[in-house]
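What follows is a set of notes on a single structure, which appears directly below.
With one protein chain held back, the other chains of the complex are shown just where they sit.
== chain A ==
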Amino acid sequence: MTKKQHNFSLRDFLFTYGFLLVLLLVIVYFSVTAPSFFSMNAAMSILHTAAPLLIIASGLAFVIMTKRIDISVGSIAYLSAAIGALMISRMGLPIPLAVVSMLVLSCLMGVLNGFFVVILNVNPMIATFGTQLAFRGIGLLLTNSMVVSLPRSIRFLGNKKVGPIYIDILFSLFILLIMMLIHSRTQFGRQVVAIGNDISIAEKLGIKEKRISFFAYVVCGLMAGIGAIIMSLQVGSVTPTSGTSYEFTAIAMLVIGGVSLYGGEGTILPGVLIGGITLAVIETGLNYIGASVYVYSFVRGGVIFVSMFADSLKTQVKPKVKIMEDEPTTVSNAQ
């Protein structure tokens, strides 16, 4: 009916596949500047680094898709990892029990966030900023700000490989797959996206907005807990700074991967995966070309800014316009 629908638009193309393009450019750039970069080894180490963050980001994606935010994920990961490590190394609890407790605990932290944001209606940024401080505070208190090491018996898991591939890579891909199914093939996932489109419309359509949004925070907490397991296994211990600034790395992954901070937009696969890899490639690449550590922060900041700017441009694409019968363009189209 309107011409626009069929025209190829460079703008739309860039917005849809832009993140793939960015990833490609980044890989090409580093492959040229650091020849050893383009190798299986580098690829594995990139995915290995990204693995825990991919899981955390996939949970955070649900919250962000409802147009809210959770900046406490790093602290959730830290606190549940710290408690898990204490249970195993200090209290000598069996490992499966410790793992289950960690996951339950991370869910509870999600419940708390959901309670503040969805039930008490506290601004999401402020509420989760508060819990971010509080969770880390509790963790530091419990560990006396000390490093808690994991026993040798499980530490090897963090760097175990099946063939050339680390098992944590396989594990996080598996989690992403499940999260993708939840996002795209369950009523919960679809309603999360609907809420991100417009809360009042979602409610009008009979969606139990509060319940779904609350549950999104719980899922987010749980994923931070699962991510925490891999995070601590990779290092072999939980340090007071474990999980620090994970929230921003995760948000950057999501935004680069096309999950809009304005809600209702984005995919887990390929979106979050590509976003995560892109960010990891940039950092590993900087490492390969021997850049200063201080450049990392600068580059990451720049990447976050650019991807968020692109995100904000994307939402300004079409103003809502009512069309009426005597509109001149429609008349000329009709003839």
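One rule holds for everything that comes next: a residue touches a chain if its C-beta (ideal position, glycine included) is under 8 Å from a C-beta of that chain, and two chains touch if they have at least 3 such contacts; residues count from 1.
In the analysis below, contacts and distances are computed from a predicted model.
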UniProt lists the protein of the undisplayed chain, choosing from "Aminomethyltransferase", "Protein-methionine-sulfoxide reductase heme-binding subunit MsrQ", "Gas vesicle protein" or "ABC-type sugar transport system, ATPase component", as "ABC-type sugar transport system, ATPase component"
Among the options A:K160, A:R185 or A:R211, the absent chain makes contact with A:R185
Only one of A:V73, A:L150, A:I175 or A:A194 touches the unshown chain, namely A:A194
Touch rule applied to chain A and the missing chain gives residues 1-2, 5, 181, 185-187, 190-191, 193-194, 196-198, 201-202, 204-207, 264-265, 318, 321-330, 334
